[in-house]
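Only one protein chain is missing from this complex, and each of the others stays in its spot.
By letter and in written order, the chains are A and B; residue numbering begins at 1 in each of them.
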Amino acid sequence: MVEIAVLLKQVPDTNAKIVVVNGRVDESAIASWVTSPYDEYAFEAALQHIEAAGGSITAITLGPARADKVLKDAAALGVTKLVRIWQDDWQDLDSNQVQAALANAVTAAGVDLVYCGKQSADRNQGSTGPGIAEILGAACVSEVSESDSAGSYLRPTASGSERVTVSSPAVVTFTKTQNELRRPNVRGIMMAKRAQIEVVGGDVSASQVNFNGHSSPAQKPPGKTYEGSESVPEVVGLLRDEAKVL
Amino acid sequence: MVYEALDFYDLDSQLTDEEIMVRDMVRDWVEDEVLPKIEKACSDGVFPDEWRVALGEMGVLGAPLEGYGCPGLSYVAYGVICRELERGDSGLRSFASVQGSLAMYPIWDFGSEEQKNKYLPKMATGDLIGCFGLTEPDYGSNPGDMITKAEDKGDHYLLNGAKMWITNGTNSDLAVVWAKLDGVIRGFIVETGDEGYSAPEMTGKHSLKASVTSELVFQDCKIPKDRILPGVEGLKGPFSCLNNARYGISWGVIGAAQACFNSAREYSLSRIQFDHPIAAYQLVQNKLAWMLREITKGQLLALELGRKKDNGSWIPEHISLAKMNNVDIALQIAREARDIHGANGILDEYCIMRHMANLESVKTYEGTHDIHNLIIGRHITGIQSFTRSI
Partner (left out) sequence: MDITIIAETQGDNLHPVTNQLVGAATSLGASPTILCAGGAGADTAAGIAGVGKVLSVIGDCFSTFDGGAWAAAFDAAAGTGVIIGAASAQGRDVAARIAARRGIPVVQDVVAISQGLTMTHPIYSGKAMQEVTVGDDCVVTLRSNTFPPAGDGGNAESATVQQSGDVKIAVQEAIAKASARLDVSDADIIISGGRGMGSPDNFEHLYALSDKLGAAVGASRAAVDTWDEIPHSMQVGQTGKTVNPSLYIAVGISGAIQHLAGMRTSKYIVAINKDPEAPIFKVADYGIVSTWEEALPILGDEIAKIL
């Protein structure tokens, strides 16, 4: 039997256009909100884990009422313990505050394992998993691409990958796995309709990060065509220094 | 290419959470499992069996029916399901329409308790497939003059006749067949394997190629007495089924139109002629604006009709209007979209020509465009004009 908390963040659809208005990303322009993709892989791993080992999942999110959707989606796949953390200033929480709020909820849930994405698709920071682990005094296995119910995890190394085990309690952050993400069915959706979401306060201390503003990334220079293979070194240099993709 | 469903008035924001979840479930499935395989299914002329399994697993078959293993979703949810399926292909939506509205519905509404328990739970999971036999080779818009007849032989019924244009026919485990018993139209359940029953596939279609279309042939077909639907007599039986199927079509074709619009918009923005994307030209913008206009109107019709279905304030003429209008504009949108795609529009790399060819069938089946006009004409004037005798 294993008790797993899965942390699910609601983010703009990864295909959405991100527009900055008055120094801030305009969230009102986002039509479609989804569960952050890496979190979905974490959730699928958790579902498989409890299917094999027994136990249950607590799904936890942090955000406004619309974030209930990610919990309902989890409920449609059979999760009954649903927690949404609500802070009035949820948009401005810094990494430490987010970790503290989530760690409180995880502690309240009383779990053996915390599964989450290696980073969210909006802030891209990757601090949440290891940060919570530190607060909980737990180990963290990061960027896992394969897991099993025996508690072994495949994580990347400089020279390839390695399979590790970890003593619980532990936090595991997931990158994309080979698992196919399951779809809900109508029966699950009808169950989700009746699912109860527990809303709790974040109870975090003041932020130590001043938010100055968002901006749009620098415009790409217009495309350019170079003559002959002798131009290849120049292009490779530009890919590194200008495009920064190598 | 990312699918952004055209929803100019943000009508989906009026859907319930549950309806949105159903939409996303079907939309994701169509995106992941149908679109990558639809062209092959069409060129092979098959309805992939895995789609039957998936529809059953998702639980969308017989969506608005309640009990007997059926989910009891709202009619709006059923409409949304049809829309998302037909965004993939009209043949896929046809499969679901026939199973849910034409085969499951009459058993659910007019069947005996034993019939409901025997068939509906397995039909909801897709383990049993049904079809619907009303149209005959010589009687389409005029089903009341059907030839197929049933005789009471004491311990069984004997069916003779033929039905045509039957979706799912060859693949079906059972058929709900409408036949005259002593001159009165009655519904019968015919099972595959019943003596004297066969369902040969019709071939050579240039439309709905991923859907199975069949004849149903009854030659001294013997069926047990408990296969008659006890709850209905006359044309009311088949027509009540058709009302539900036509309602689903009024939503479904919006999905096909959205797919064509989406493709036309993307294409026009990337196709450069005379140094500019063709989307920059007024004639193209005019076409796109017209498409958006008609899709938005069609969406409003479908949504309002769905609400009427859910609160019971609908009349069949409401459905005729929505079916007729929405198929009509979807077909025109497909043609305009083909025009915007230029020669590329005829290729199977784009969904356009497939939707266009499909919609030609949809315009005719489930009450032709013209018949629906006459239904509305009768409603306006009180005079039926289907026949010469007034």
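General observations
What we mean here is this: contacts are C-beta pairs under 8 Å (C-beta built on N, C-alpha and C of every residue); 3 or more make two chains touch, one makes a residue touch a chain.
Quantities reported herein were computed from a predicted structural model and do not represent experimental measurements.
Shown chains touched by the undisplayed chain in the intact complex: A, B. Between the chain not shown and the residues A:E51, A:D89, A:E162 or A:D203, the one that touches is A:E162.
Between the chain not shown and the residues A:E3, A:D94 or A:D112, the one that touches is A:D94. For the chain left out of this panel, the touching residue among A:T80, A:T107, A:S127 or A:N179 is A:S127. Residue positions on subunit B in contact with the hidden chain: 1-2, 39, 266-267, 270-272, 344, 347-350, in rising order.
Interface residues of subunit A with the unshown chain, by the touch rule above, are 12, 14, 17-18, 20, 25, 94-96, 99, 118, 121-131, 133-135, 138-143, 152, 154, 156-167, 170, 176, 208-217, 220-221, 223-233, 235-236, 238-240, 243-246.
Throughout what follows, only the chains that are shown with their structure count from here on.
Look at where the CA atoms of subunit A average out and do the same for subunit B: the two points lie 40 Å apart. On subunit B, the positions that touch subunit A within their shared complex are 2, 4, 17-18, 20-22, 25, 28-29, 57-60, 63, 71, 73. Only residues 15, 31, 69, 72-73, 76, 183-187, 189-190, 192-193 of subunit A touch subunit B when the two sit together in their complex.
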